[in-house]
Structure formats: C-alpha cells, structure tokens
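What you see is the complex with one protein chain gone and the rest in place.
Coming up: chain A.
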Amino acid sequence: MADPIRWARYRWQRLISTEGRECSSNNSSSKCYQSPKTTGKHRIVIPCLGHFKEEYEKVSKLYMNNKIRTTRYTLLNFLPRNLYEQFHRVANLYFLFLVVLNWVPVVEAFQKEITMLPLIGVLTIIAVKDGLEDYSRYKMDKQINNLVTKVYSRKEKKYIDECWKNVSVGDFVRLSRNEIIPADMVLLYSSDPDGICYIETAGLDGETNLKQRQVVRGYSEQVSEIDPEEFSSRIECESPSNDLSRFRGFVEHSNMDRVGLSKENLLLRGCTVRNTEAVVGIVVYAGHETKAMLNNSGPHYKRSKLERKVNTDILWCVLLLLLMCLTGAIGHGIWLSRYSETPFFNIPGPDGKLSPPALAGFYMFWTMIILLQVLIPVSLYVSIEIVKLGQIYLIQNDIDFYHEKTDSTIQCRALNIAEDLGQIQYIFSDKTGTLTENKMVFRRCTIAGQEYCHEENAKRLEAYQEMDSEDEDPADCQCGSSTPTSKCQGHNNRAVCEPLNRKPLNQLSGSYSAFKRQDEAGDIPHSGHMAFSSPIETDVVPDKQLLEKFSQISYQQSEETSSKLSLETMYITDFFLALAICNTVVVSGPNQPRQKMRLSSLSRMPIKSLEEIRQMFQRFSVRRLSSSPLPSVKESSSVSPNSFVRKLSIFRMKLASSNLDGAAQRVSEPQNTDSPEDSQVPGELHLVNVAAGGEPSHAVSSVELSPIPKPCYEAESPDEAALVHAARAYKCVLQSRTPDRVTVDFAGLGSLTFQLLHILPFDSLRKRMSVVVRHPVSNKVIVYTKGADSVMMDLLRTASEVHTNNSEIEEKIKERTQQHLDDYARRGLRTLCIAKKVMSDAEYAEWLNHRFVAETSIDNREDLLLESAMRLETKLTLLGATGIEDRLQEGVPDTIQALRKAGIKIWMLTGDKRETAVNIAYACKLLEPEDRIFTLKSQSRDACALVMSKILEGIQKNASIKEKNSEKLGNVSASPSAQARGFNAGLVIDGRTLEHVLHDSLQNIFLELTEECRAVVCCQATPLQKSVLVKLVRSKLKAMTLAVGDGANDVSMIQVADTGVGISGQEGMQAVMASDFAISQFRHLRKLLLVHGHWCYTRLTNMVLYFFYKNVTYVNLLFWYQFFCGFSGTSMTDYWILILFNLLFTSVPPIIYGVLDKDVSAEILMELPQLYTTSQKSVAYLPSAFWITLLDAFYQSLVCFFVPYFTYCGSDIDIFSFGNPINTSALFIMLFHLLIECKSVTWIHAVVIVGSILFYFVFSLAVGATCKTHNPRSDFYWIMEQHMTDPVFYLVCLLTTCIALLPRYLIRVLQGTLFPSPVLRAKYLVRLSPEEQRKAIKRWKDECNVNDRVELQPTSVPSSSAAGAVLEEETTDSALPASKTPFHSSSCCIAPF
C-alpha cells in the first residue's frame, strides 16, 4: 500500500519546505560573515584547505552539511508534536472541547473518561500511523546518510571513503561512473578530455535521457586531475533555491579573474554519473539545501467539491445540534419550574444547593452538547479518509490503466479528490503528447522553396500504424485482462484504423511488421533507456528527388546546370547541416546505449583533418569547374580511411563477439535486408563505396552492408530527435557532440568537425534555438537557427537589408516556404523553420563581448542572455522548413466523443499553429466536419469584443430558429442532457487574441460565447494563458475543471485546475509531478472519468449521506428520551455502548459500502457515457437529498424510539432494559438500511454486516456479564443476557426494524419501477442476456442520437446563413470563417494516423 505512505510523504514534505525556509533565512542572516564584496543573498564556497582554513571555519558553520533528516519527529518530541499537529484539525478540536467540557462538574454528562475514548482512539490510530511512517523515513534517511562516497581529506592528502552525511560545503568529492551524486557540486574535473560529464537525472525528475554537464571554464584544459590542494579560487553563487533549471554564480580565481557558472556546471544531488570515468567537484549545496531536497513536492492536498459540500452540511448538523440542545435546555428549565418543592429525584449539588431553573437550563445546554455530540460525526472524517484510500487503491489497481509498452499504470498522487473525477464539466487538454503520441516523425520538408513530400516515408508510417493496431490485442491478453472492456477497446482500435485496412497492403508493410517484431524483441532490455528512438521515429525513408539532388553534391556532373543547382545544393547542404547540428542531442553508441560515442581518432586530430577537409572542400568547389567526380572521391578517401577502417574494425569485433546481437542488428538495419527499401535507396551503395575509398575490395564491401555503426541519439525533445534522424537518412549523420565540437559525417564527404561556439537553447519566449559554429571549411562563423515559423519569418533579412542579387530569390523562397508551411499546418504537421546566418568575425567578436557580460552577471542574467540571443538571431536567411508529424494516440477520438457525450466540454489548449491545432482537433473528433468554426483573430480588443458579440448574436439567433423549427417538427426537445443546447459551433482562438479576450472587460462575453460552443481550440497559447483560461472558467463559471497535459508547459494549468492529470509521456516528469493523477495514455481518461469518477462520486456521496443519516438517527433516539426524563440528559444506553456504537458496530459496513459499491457495471458505464451526467450534476447529493435523508432519519428514530416506548410504557422496565432493544433495533435498522441502499452486495458486504451484528451481541453480552463494578454505571449488568431469553425483545426489534425501513423500501421499489433514473435503468441492463443487452444499449444510444439530431437537423441550413451574416460584416479579417473543405479533406488525409 503505497497510498498512506505517499500521504505521509506529502505531510513531511510540507514540513521540510518550512524547514527549508528556515534554512534560507539562516543563510540570509549570516550575511555579515560574508566578504564585503558580496551583496544580497549570495553564498561563498571555499575549500576547507590551505590558506582558506580560517575563513572556511567561519563560513562553513553556517551552511548545512549533507546529513538529511526527513523525519518529522524525534523520540522526544513525537508525542507533543504529533498531538500539536493533530489538533490542527477542527474536528479534533471539537472533540477536545467536549472532553474539557465534560470535566466541568455541573454539565458533566458522561463519565469523564468515556468522553475521551473516541478522541483518544482517533488520535492513537493516527499517531501510530504517523510513527510508523516516520520510522520508515528514519530508516531510509539512515541508509542514505550512510552511503559512502569519496571525499578529499586534508590529512591524508587523498580521497577517502566518507559517509554522505559527513560531506560538507567546500569538500572535494570524486565520483566514478554510475555513482550517485551526494550533494550539489560544481564540476571541476572530468576524466573526459572535453571536460564533459554525463548525468542521468532519472532520480530527480524521471527523465531518462543523458544530460551533459561541463567542467567550469578554465578547468577543462587541465590534463591531469585537479589537485584540491592547488585549488585557490573561491566560488560565489546564489543562495539555495528550488529551481532546478537555474544556477548562477562565478568562480573567482586568486588573480581576481571571474568565470561564470551556470546550471551546466552543476551536478545535482540524486543524479547518477554516466559514461564518465571520474569526476571531481566541489560541494556548493549540501543536505537539505540541495536543489533535489528543496524540490520535493509531493501530492497536493486539494479539497474536493464534495468535501466542501459535506462541510456545509456539517454546519447544518451543528445548527441542528444547537437547536436540540436549546430545546433540552428550555425544556429542563420549564420542567424544573413546575415543582414548587424540591422533589426527591432532583438532587442538589454536592454543596447541597439547587440551582434555579434558568441556570439549570443553561447547564443543561452544555450537558446536552456532550450527550448529543455524536451528531457531529467524528467517525465521518476518519471514514471518508479511509474510503478515499480504498477507492484510490482500487483505481491504482485497475488493469485497464496498465500500459504495457511503458510498463506504467495510473498513479494517484492526490489522495482526496478521487470523487471530483465524477464531476468534471470542463476538460482542458494539451495537444502534443496528450492527444498525440509525441512521437515525432519526419514527414516532409521544403528546401529553398522546393517541396519534398516523402511519399515512401508516408507509406512506411501507414505500415506501422497497421502493425500497432494488430499488436494491441495480444498485448492486452498478455496482461491477463479478458474482460469485455478490453475487448471493446480492441474493437474501438480497429474502428479507428478502419480506413487503413481498406488501403492495399503492399509488401513493404509486411516486411516492416516483421522488422518491428524483431526489433521490439531486441529492444526490450534497454527500452527504458532510449528516449524517442522507436523505429518509427528513427527510420526515415528519404525522398527520391531530394536524395538525387543530394547526391549531386558529390556527383556534380555538368557545369551548365551548376549555376542554378549550386545555390540549391548549398541550401540543401546547409539545411541538413542545420538539422544535424542545431540541437542538443547527445550521441551514444548503438549497442552500449550508455557509452558515449567517441570517434577518438577523429577528435584527436581535429586540426589536421580539418585542414585536409578544407582542402577537399576547396577542390570540391573547384570541381564545379573541373567537373570530375573521381578526384573528390580520392580526396575524401585520403581523409577518412583511417577512421573508417577503425570503425569497421570495431564493428567487426562486435560482430564476432555477439553473433546474435549482430544478427538482430542486421535485421533491424533496414538497409541491410532484402526489403524493398534497397531498391528505393539507389544512391546508398554509391555513397558507401565512396566513403570506403578508392580500393573497393570484396572483403570491405561485404561488411559494408552496415558501414556506419548507427549512433543512438538521446534528445531532450522528440522534435530534435526526429530531425536528427531525418538528417541521418540523408547520410548527414551527427557522429559526436562535445561542448565545443560537433562532428557530422556528411554524405560522401567524410566527417566535418564544427567548432561549436555557442548554443542558445530553446525557450518558450523566443520559440527558437540557435547554434553558433565555426564552419570548418569556410572558417566563418555561422548561426543556424530553427524555430516556429511565426517568429522566424519576422527575423529573416528583408530585401532592403540584402544587397546581393539573391534577394529576389530569397523573397521568392520565403513566399513559397510560407505556402508550404501553411499546407503542412493544415495537414496537422508541426512546422519548424530552418535558417542560417553568416557572421563576420568582427560581428561575432562584438556579439561575443556582449554575451560574455551577460553570462557572468548574476542578477538579471536571464534578461541579458535573452537580449543577447535576440541580437544574434536577426537577418537570417531562410533555408527551408520541416513538417513533423505527431500521430494521435490510439483511442483519442473515441475518448473525446465519449467524454463529450458525457456532457463534458473539451477545450484544446496548444502552443501550435492554428492550422495544426484545428486539424488535430478534426482528427480527434473534437470538431466535426459539419460544425461551424468561428475563428477569433483580432488585432485589437475592441474589434475582438465586436466580433464576439456578433458571433454570439448569430449563434443565439440560430438557437431560437432551431427551437422554433423543432417545435414545428413537433419534436419537443425533451432531452435534458447537456447537449440539449449544444449548438454545433467550434471556436478557434489564437494566443494573441487570447490576450485581448482575457482582459477583464471581455471575459464575460468570451465565456458566454464559449458556453455556446461545443469545442474551443486555443492555439499558440503560452503556459500562462493556459492557466489563466483554466482559472477563468473555474472561477467565473464555477465549473469543475480538469486539465490534462504532459509537458512542463502544462504544469501551471494542471496546478490551477480542480483536477490535474499528467500524462507520463515522453517529455519528462514535470507534469506528472504537478498532477493529481498521472496516466500513460489519453484514452485512459475515459475509464478514469466515466467509470471511476462515477463510482467514486456515487460511492462517497452515498456513504456520506448514510453517515449523516446514521448519526442523526442515533442521536435522535437520545433526544426523544429527554422528553421522558425531564430533559435531564439521561441516556438510556450504557455509555460504553453509546460511544462505541459509531466507532465499532456501524463504522465498517459503510466504509466497505463506500469502497466497493457498484451501481452500474464498468462496461455499461463505458458504453453509455450519458450516465456520467448524473454524477456530474451531483444528482446524488443535492441539498434535497441531504434533507430527505435527515427526514428519513427523524422518522426512523421516532419509530425506533416509540415502538419500544409504547411497548414497555407503564411496566417495570428499567432504564437500560429499555435502552437495549432500542439500541439493538437501531443497529438492525442501520445495517438493513445500508443493505437497501447497496447496489451490489458481495460476500465482503455480507461478512461485514453479519460480523457487525455478531460483534454487537458478543460485546453486549460480554459487557453485561463482566461489568458489574469497575464502572459506577454498571446497570447494564446482565441485561443483554436477560433480553436474549425474552421473546418480546425479539418481537420489538423485529417490528421496529420493519416499520422503520418500510417507507424507504417502498419508495425505492416504486422509484425502481415507476420512475427509474438513468442509472437504475442502466443497472437493469446487467440483468439482461448479452444479446438483449446489446439491443437495449443500442436503443438507448439511438434515443440520445435522435434527440441530438432533431436539434441538429434544422440548424444546418439557417446556421450557415447566420454565420455568414456575421462573417460578412467582419470583412476586416478580424474573424475568419475557417473554410471547411480544406480541413475536411485534410482530415481525411490525417485519419490514417
């Protein structure tokens, strides 16, 4: 059971975060110790060595050491602290108040000790739980603190083993490969000659791709390992913060030189060193100040809607309680005042005095509060928690959420909002990775205005699609689920892929499926490591035309064509170079995925080979004149044989070592097999031959089947990987990457090593990334930039800036590329523009200066860096653009349709282009072809307001026409479903317009508009806008919102929404970390909401209502008795049984009921999403339901009290003999009431209910038999035994139970027959035979459809006119009617994916 532990984690993490705050405040208070140079909240790190010793002593005291303590308690403070925390709960305080009240002699109702019992019970249970959790944390801490690492010891002048806990700030730590980093440290030395260290951050954020970290500049040149004794610099950096992506500081050498530090230099605690033999770093943050520890944020505590409602009802109960107590108080006063003399039974207080009636009444008020305390259910809170745990446990164990490919299942990170899943009204979905697979596949590209559509590649992708759907069923079966659900899922899948099946399957697909099977089999061992590298993404089939042109680089035949071609060739070359270089992909070897790919021979002689390559290149350009391919071949062969032979030998060795592996490799290498591919890649063999050199021997060519060991790419984003793989398909292979060099194996030309000057990483503000390299051939500084077309197009140099004769061509290219981009977007492809810029050395130097300032500044470094990046990325030359496809996840359209039928509004919020977004929306059935799409695209706020009001008017006019028409047709739209008003309009809005729309003045009209639309697509939205939208809907419409996303850009939205769902996909774990539920596939949302949401909600509401009923009934029994005992606060039940009644005898069955009850089976809930509306509109827990429950409770308590009362009235019955049948029949009534409410009774229910009854009797008998003296109130002695032999007792219990339950039973029966709710009707379906059931479901669905269609049909004609009217008035381009046909056709196009 991970759940309670996770719960616990949340609690201590909250605690830690406060501790962390304390720490940081400590730090800031320690400023005085820091050197005068530092300002603000910086920290100085100095090694505890040599001449620093004294200063070190001063400074280091203030920093935390690496010992961590995540426990909340120590042995000493456990009790007080735990109690203190528990009394933060209002309920506990209330009970404490009662206990205290009971110590006041005049109002004392129970024995003092007994009142404490429930409180102590609850406190003990929670304390024990906390204690156990804390102990396990303690053990974990101990284990971690005692891990061993190598720390430099001043005494021994070498690295010695040291426990983690003894590491402190300023220590030098030496780590070897695969060791875990004990604290945040600045990297000072890496055995890697380039000063790189690879780390895996899986322990931190779950991302499995390798990340590079760099040695601090200035230290990377050192050949030998750094000697700590020699280290004489001081490090100044910012105070600990929890921002993982930020680290700022500088190293100040003894000569006052400063070197900037960034997060690239920081090794984070919790990461693992990979692929690097040894690293040395100096610890800057330790223990709780490390970023990993500061970043621990566990499940959040959101409060569910139901819980809020329950709280208001509890307030009603409080009111009721006060009312009852007031009645008691007044009644007692009146009763007392009736006696002129003191009667025997009104005994004076210990002091012998009697209080006047008014005062006695006042006292009685408090006594009553104690007596009737059960009305406020202490057990309700505990029970709700337990039930939620149980529900979460069942959700987590649902096999349908298991995704085999990723071996992941649902994670419930928030424990107390499961029932909110049943009430969702709005879903806000991210697109990429949420609706789509986030498996980026290179589809098309345009270079220099020429489009290459890669048809073969498209076919290949279809083949994969085909295979995926075939694979699905066996995968499910393997998991063991053969329920109808999985079958129906399989069915759905097939339905999705239907268009595919119709397509002729060519041989290609067959052979590919064979590959894939093989591939997957081989992949399993390291499937977890390889990010974004499934064959579907890696194997790009090149476009013939482009390949031809490409090969002309080396086979430039005729001089005549060259003038035109050369420019295009230049473009193509640069384009692919940009694809290969402009990224942050890490290269590792193919078979040892964690081994860094290092072409040692190449990188060892960069200068020499560079020289040679330049020569070669020069000849190559000369060759345009001389036009002979042969020399170039010879030249290139003279360059690379050395390296190439080496490569070959490596490969041969590998083949020899593991034949099996080699075979697998061969099979997986598409080029090597007899697949039709070979024929499609005619140029390849040539290329290989060229690369192999001038002497083509048989021996070589036989191995050449796979000439280049396939490097593995590990990219941070799937787009990057897709582009690099695409470049590789054109034999422009990224071979290795180090911080200052990138090696690309370019077609036949051999390896080019670029000097990497800068990488300006991607950020969402710029929406682009750039690399600055020095071209090995031209020796010029070149900037390659790729980014979203929306930003890139503005950065291109315009004709006025260009004074070459190319300007016209460039303009033309820009124009045509834009056309292609629009086309791509319509096809739902993700577009990226590729551009370059050549810089002169002077320009570069100037920029570099600026950059340097930015890098070394600490305070507003981000802004400065941004500014410098902006300076660089201007006046670009457009090379081309790429279209990357992101396939829809399986089952997305079905899921969306089902969710919509369930009355949920779905919004898609994406950062992509409008066309892309709209197209995906069509593909996933968010928008239907017959929908009217309104596009909001305004430049100004006023225009926006105008357009929105126009659209709204149109829609409303439409709606009224629709109504009239439906009346004419005689079809009263009786369907109360959410779609009754569902006008089929879709709204598309882009980011810039969103900015206007979110302004206060337009919010209302916007929301009004969106309420009329059945789907809303927001494109080009920033993360902030996403969260603002969610917040808006949540606060203004008071709707329950669910946000689902997979990436870091969705985090804010996920956090803002009532329920955040993270998709653990390809983009790391940030979304999952922020989410309440983490699923692996979008389609899981369907079952999560429709089934589990419905169940959790109905279960919990029913249980809560039952709890109210139970408590009110029981308390009222006591209350009625007050009328017969002079309102003196007597209870007719033994206090023990009174107090324990709720805790022991009637608490377990409702909990079981709350966890296990099933009103409708999962299959039917999935089939009939309409049922979701019952929970969505909280039909089960309307205020009326609460009051009806209370009324029933009153009735039942009246029966339960007065039947025994009249039976025993006037007889010689004593108090407890009278109470016993009441109590017993109350037990029966409550348990049978539960049974009536139960929709499905399993053996667990039966066991629990029977167990409760038995336990009650056993307990009563035991108390009756033993408790004669230890308790002054021992009158219960032998009563149960006496009653067990009395037939009247049984008869009374029987009659009471019958009469009490009769009305509810009758109403339920009549309801079940006369007005069955949809849920009840659905429940009856289960009874039918499968055949009948199918028919009934179909009929039901038809009914709903008919209802919809009746509303739709008349709309179609007038709506277009209305929409047209609106749009005609807005000819100012502020609103565009999304033309239907292109989308429609393109949606056909996209359907296969």
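We adopt the following convention: a contact is a pair of C-beta atoms (placed from the backbone, for glycine too) under 8 Å apart; a residue touches a chain by one contact, two chains touch by 3 or more; residues count from 1.
Operating definition for what follows: contacts and distances are computed from a predicted model.
**Student:** Suppose you had to identify the omitted chain by its UniProt name; would it be "Alkyl transferase", "Cell cycle control protein", "Cytosolic iron-sulfur assembly component 3" or "Transmembrane emp24 domain-containing protein 7"?
**Tutor:** "Cell cycle control protein"
**Student:** Touching the absent chain in the whole complex: find that residue among A:Thr312, A:Asn397, A:Asn849 or A:Gln939.
**Tutor:** In the complete complex, the chain left out is touched by residue A:Asn397.
**Student:** From the list A:Pro80, A:Pro193, A:Pro343 or A:Gly1251, pick the residue that touches the absent chain.
**Tutor:** Of all options in A:Pro80, A:Pro193, A:Pro343 or A:Gly1251, contact with the hidden chain holds for A:Pro343.
**Student:** Which candidate, A:Leu75, A:Met256 or A:Leu1314, sits in contact with the chain we can't see?
**Tutor:** Missing-chain contact among the listed residues: A:Leu1314.
**Student:** Given the contact definition stated above, which residue among A:Leu322, A:Cys453, A:Cys1125 or A:Leu1198 touches the chain not shown here?
**Tutor:** Residue touching the absent chain, from the options given: A:Cys1125.
**Student:** Residues of chain A in contact with the chain that isn't shown?
**Tutor:** Counting over the whole complex, chain A touches the hidden chain at residues 2, 5-6, 9, 68, 70, 109, 136-137, 140-141, 143-144, 147, 180, 202-204, 269-270, 292-293, 295-296, 338-339, 341-352, 367, 394, 396-399, 402, 404, 407-409, 479-481, 483, 528, 1095, 1124-1126, 1128-1130, 1132, 1156, 1158, 1162, 1203, 1206-1215, 1217-1219, 1235-1236, 1238-1244, 1268-1269, 1272-1275, 1277-1278, 1281-1282, 1287-1288, 1291-1292, 1295, 1298-1299, 1302, 1305-1306, 1308-1314, 1316, 1320-1321, 1323-1324, 1326-1327, 1336, 1339, 1343.
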